[in-house]
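Have a look at this one.
Note that this complex is displayed minus one protein chain, with the remaining chains in position.
In this document, chain identifiers A, B and C correspond to the written order of the chains, with residue numbering beginning at 1 in each.
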């Protein structure tokens, strides 16, 4: 029973919360980590702290995603772990939504994930080795009222992940989808003592991502949901 | 126990199969029917046969959808039944898919449905009356290998439908999603006598759409799946 | 496109609500109807009204179910439509539940359905004709807190229905499962004028059962959910 051994991760849609926790944990485990976001300035403190490398990339733009992976290739840093965290949303009554914002939400939450997964898979397939992880939300499995755009993007992401799991797992690539069902605590958050741990701790989420990455291929998970102990579902 | 009474239907993405069966059945039930597609020439025979009116519309283009509904308004034909049948797909191994085609599939299968539903809802909400039906597929609930774009579009459509059902049902608008789980027989199809009715008859599908439309609001369905008796699932 | 033609129905677990509505509607459609319950006295008014025949049967007892079907055979009344409505429940915190009551709930809600379906299928299979309908609840797809026994029974019933749909549909027997997601209005119920039709009307439910029975075999549904327009889901 051998756990897969990964050496280099790319996290797309990197922000302060989950992406930062993942960066720290994967660095701790000895992986090289690249973080990609539109605004790389925001990533500077994390990179300084962890030694991760920042790449600028608008994940919904085909040429930028190509350039991102070409850059990783050039840096001899082709990732065998790719995590897609980017998403966008807009909400409100259906009649009041702005179509361009809805389209943008779909592009960032789903089409960008396709672009990134395609570049990742093209590099992993020849080696029959790699993992592609997608970060979903409650909206991945439940379409809430007045939140159609987020549901559209996250449902689409889940369809992508499930299709890729079916296509790529038999070729040695672990594809997994995480349903993050609850709010993630921000950096400054202080717990209500009467109801501790009511928000998802991003370090706790990252731990489960790592454990999924470590699964031997005889017992792979394609989907797992995570929620705080006190969260209603 | 009163069944809702509808007077005017719009079918978007009208082709020869299901849309034609729906047009015939709804006309038979006394509804005015408008059919919208990019290529209205193809709709001429159906319109001649049934008295339906054809409108040209590329459903994924915001201005065209606005123009479609403005045209229906002008023709005093604002629909209280709107059915979205349009979809697009491209398939193949993830590494070989053409991004522009994937984006197009997502636009037609999901974003166009949003655009149409938005215009429809804006007209139905003041009357607290109407029905919006979405045509899904096996790919709405199962992401097949080498078919990520269709899964993305159809999953997204289902997320839209579920969100709208939650938002609009309490406002008197029936939103329903149909999972068409199997192939639909084409016009020239002759059944294999050893395995009759192995494809979905579009007239049979249309019958269930009609029965869902007729449901009294005390017992509404938001999702129903349909498949041939011999189809594996 | 031919709708199946049924002549004789058996409704098990007959009470005042849905079973009475189904009895009336199926009688109206010209079917002979047998209603089976432990306490046949309660069925007398319905039988007097509709001409249905009552049979005494504890559905969870193997010998009683055998006797029921033997009686129907003897009366030349073997049903080609069988509807299983019986269920039992007990609720409370897990630590306070009475095991014998939990077992009873499982027996009535699920094991009895198996017994009835088995006798029904044995008679339908040689004719490759028939329909078996199961009445589920919100608890069929969601296990609520403090209601484990009902979830166990209704989940099990759904597993039975899905397995039978896969086995029997290709043999010409339509198996369908109805998720009744909301409260059913009782005989004396008066609607809140501020929120009309907030409970499921059993006549409206029965109408959908009938429409599912009428589906041509090229487009069969195995599962459909029903809820009032204002019900949260």
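FYI, a contact is a pair of C-beta atoms (placed from the backbone, for glycine too) under 8 Å apart; a residue touches a chain by one contact, two chains touch by 3 or more.
Keep in mind the model is a prediction, meaning the values are calculated, not measured.
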Exercise. Name every displayed chain that the left-out chain is in contact with.
Key: A, C
Quiz item: Which one touches the absent chain: A:41, A:190 or A:219?
Solution: A:219
Quiz item: Residue-wise, where is subunit A in contact with the chain that is not depicted?
Solution: 1, 166, 169-170, 172, 174, 185, 197-201, 203-205, 207-208, 211, 214-230, 232-233
Practice problem: Write the list of subunit C residues that the hidden chain touches. | Solution: 62, 93-95, 97, 99-100, 102-103, 106-107, 110-111, 114-115, 117-118, 121-122, 125, 139, 142-149, 151-168
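What we mean here is this: only the chains that are shown with their structure count from here on.
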Quiz prompt | Size of the rotation, in steps of 5 degrees, that lays the CA trace of subunit B over subunit C | solution = 180
Quiz item: Interface overlap for subunit A and subunit B, more than half of numbers shared or less than half: same or different?
Solution: same
Quiz prompt | Whole-Å gap between the CA centroids of subunit A and subunit C | solution = 44
Practice problem: Spell out, as numbers or ranges, the residues of subunit C touching 2 or more other chains. | Solution: none
